[in-house]
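Apart from one protein chain that is not included, each protein chain of the complex appears where it belongs.
Here the chain labels run A and B in written order, and each chain numbers its own residues starting at 1.
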Amino acid sequence: MNADNIILVKAEDLYNEASRLRYDAKQPMDYLRDIVGMDWGEEGLGALYYMECTATGTRMVLKAVTADRDNAFLPSVCNLWKTAKIKEREVFDFFGIRFTGNPDMRRLFLREDWKGYPLRKDYDMNSNPLNMENEENADVTEEYTLMPDGTIKGKENVVFGSEDFVVNIGPQHPSTHGVLRMRTSIDGENIRRIDPILGYIHRGIEKMNESLTYPQTLALTDRLDYLSAHHNRHALCMCIEQAAGIEISERAQYIRTIMDELQRIDSHLLFYSCLVMDMGGLTPFFYGFREREMILDIMEETTGGRLIQNYNVIGGVQADIHPDFQRKVKEFIKHLRSVIKDYHDIFTGNVIARQRLVGVGVLSREDAISLGATGGTGRASGWSNDVRKHHPYAMYDKVDFREITRTEGDSFARYMVRMDEIMESCHIIEQLIDNIPEGEFRVKTKAIIKLPEGNFSTSVESSRGEFGVMLESHGDKYPYRLHYRSTGLPLVDTMDTVCRGQKIADLIAIGGTLDFVIPDIDR
Amino acid sequence: MEIKKRTDIRSMKYEEFRNNDYLERMVKQLNDDGAGVIVGTADELINWGRSNSLWSLTFGTSCCAIEFMALGAARYDMARFGFEVTRNSPRQADMIMVLGTITHRMAPVLKRLYDQMAEPKYVVAVGGCTISGGPFRNSYHVVNGIDKIIPVDVFIPGCPPRPEAFYYGMMQLQRKIKVERFLGGVNRKEKKEDSK
Partner (left out) sequence: MFDYYNLEPVLMWIHSTMCGLMPEWLAFTIEGIAVGIFIMVMYAVLAIILIYMERKVCAAFQCRIGPDRVGGRGGLLQVPADVIKILTKEIISLKNSDKFLYALAPFLVIMASILTFSCLPWNKGGEILHMNIGIFFVLAASSIGVLGILLAGWSSNSKYTLIGAVRSGAMIISYELSIGLSVLTMVILCGTMDIQEIVAYQENGWNIFKGHLPALMAFVIYLIAGNAEANRAPFDLAEAEQELTAGYHTEYSGMHFGFFYLAEYLNLFITAGIAVTLFLGGWMPLHIAGLEGFNTIMDYIPGVIWFVGKTFFVVFLLMWIRWTFPRLRIDQVLILEWKYLMPLSLLVLVIMTVMKVFGLVF
């Protein structure tokens, strides 16, 4: 049993308790992993705060509950962690809990005229029929303040005033990597403020999970961040295995690790292609895709899928590796090492590319941690946050690899971190590929899996940051609540911080280097 | 002028296509209405141009968009068919390829984009999500099939479809365009019960 240890705090003490932990002398909990909204029925609404100390790696969970369902209020912690601002909006959107002190209490994923809060257990699924009216976005947000006498006062904050020249970038735009919409206030070519509007691909996966059995929930993870399909599924499988106490074979661990790294190379190659295309150079795009197709071939032989593979299952993997797998992987790595120089020749060394990337969009280490910008983005700012190093899973504690970090925090550093990670992934695969042990690739599991009561969480290093699974089980064959920590949501949240004062063209380049995938943000 | 019954596509036999009956029905309708020789010949030329120059609007919402990029990349190279010119402005596009799930929030946007496009415009629904809602059919925020919002010309099933499937779908669209009429009446606006 590896259930999370949860500390229950009273709603009114939440801010003080969180503040004490955040500024603790010994191990400050400076990284807020996620806020998971919860509907405990009779007990009331509430939220779980997953936090981590970046220095020691210690993780803690706080739980706050409010019994009043109609007027649910919790104190906001957005003064302590910047990422809390957008995460609290998400909780408000899904559960209707208002956070006092958060300056921006608009809906995050759903339309502003949406009725009800979908992730509450008593939500009527048919209460919002398809509305084909064009959506109007309000330029004001609401802020709630808790008065000393216990009453709540509302106040309006202005997002864009009448003097702002607001350009809509998205939702249908070639360079937002999906259907992200950024309302951008500009002054000439300079950006004054960005207000990301999400939810154009919000598919309600977390709500759907609550009516699916555990093996069924796996199918949806691949569609979250389709470029980290293996990682996402790996995290969920690990979480369920951990809760159910299933030990998987070493062979399966090896295969999962190799597949994860192949997926990472695949995703980073696509990152390269898309970044270059966003910056207007079309030819290198084709180079990236040329090598990516080779990975897809290898994966297709074993898993049967090109993009969405459905390969990891509870207890191991779906099928054994193809007999040619090892040979082809080795050939591919040899080939990749020989062509990666071309990539650098045509783009990294290019004077225009450097001018566009170096010193642009600097994200400081403090901001990266406070905003929860994990993955390559955080590592480019000097924040060592690789889950594979700090909380090893699968085979990562047995292989030797380097965590790539840089200190500049600009677009170029973000780009170089990912390019170097390609080589590091090759290095990991080379250590494993010849030593895959014989044995079962999948242990037998019961047809219906029931997990014991408790909260479980795992995290993996996906292609673009820490992907977390937060699961609450009430001993049923369905999860009571299954939440995914989105890798991209904090990254989109950093856009406003990073882009202010830059040019429109930089906005596109910065978006490319942050490397987010929208379906993973909206879930 | 009698319109040919068969719409040929290079390197694929007529019998190898499915849904030929649908096209034959369109041809029959055209022949029943009748057209002059000159108008008919001009129509054939126009249809040839249109079917070979399908510029798509880049409209990717999720996974299928990545496969569409793979379609454009070197191995599958849709430039061979002349499809490679993707326009980002709906005004200049000939068809909208809906790649990925359409949610309630996106639906009005999709409709608006469709309305912004210039005639002739075609819609290709790619992937399970756009056809029926796919794996997200039971969700509270997903449109169960974009044919509820805009008229669809070709469905390409898959999750996501392979690039080869994209090609098959595009060829079907080409075949469909080849039996249209530009001068003197448009036969695209079929009655609801016929468009199954």
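Just so we're on the same page, a residue touches a chain if its C-beta (ideal position, glycine included) is under 8 Å from a C-beta of that chain, and two chains touch if they have at least 3 such contacts.
Since this is a predicted model, take the numbers as computed values, not measurements.
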{"item": "Which displayed chains the unshown chain touches", "value": "A, B"}
{"item": "Listed residues A:N102, A:S175, A:S459 or A:S486, member touching the removed chain", "value": "A:S175"}
{"item": "Option from A:F160, A:F347, A:F441 or A:F467 whose C-beta touches the chain left out", "value": "A:F347"}
{"item": "Chain A, residues in touch with the chain not shown (by the definition above)", "value": "165, 167-168, 173-175, 189, 276-283, 285-287, 290, 346-347, 350, 352-353, 355-356, 503-508"}
{"item": "Residues from chain B at the interface with the omitted partner, ascending", "value": "10-11, 45-46, 48-50, 52-53, 74, 77, 79-82, 84-85, 87-89, 91-92, 94, 116, 118-120, 182"}
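What we mean here is this: only the chains that are shown with their structure count from here on.
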{"item": "Interchain centroid distance [CA atoms averaged], chain A/chain B, Å", "value": "34"}
{"item": "Residues of chain B touching chain A in the complex", "value": "57-63, 65-67, 69-70, 73-75, 88, 90, 100-101, 103-109, 111-113, 135-136, 138-143, 148-149, 159-160, 162"}
{"item": "Chain A - residues contacting chain B, complex", "value": "109-111, 118, 123, 125, 128, 130-135, 171-174, 178-179, 199-205, 207-208, 211, 219-220, 223, 226-227, 270, 273, 285-286, 289-290, 292-293, 296, 306-308, 518-519, 522"}
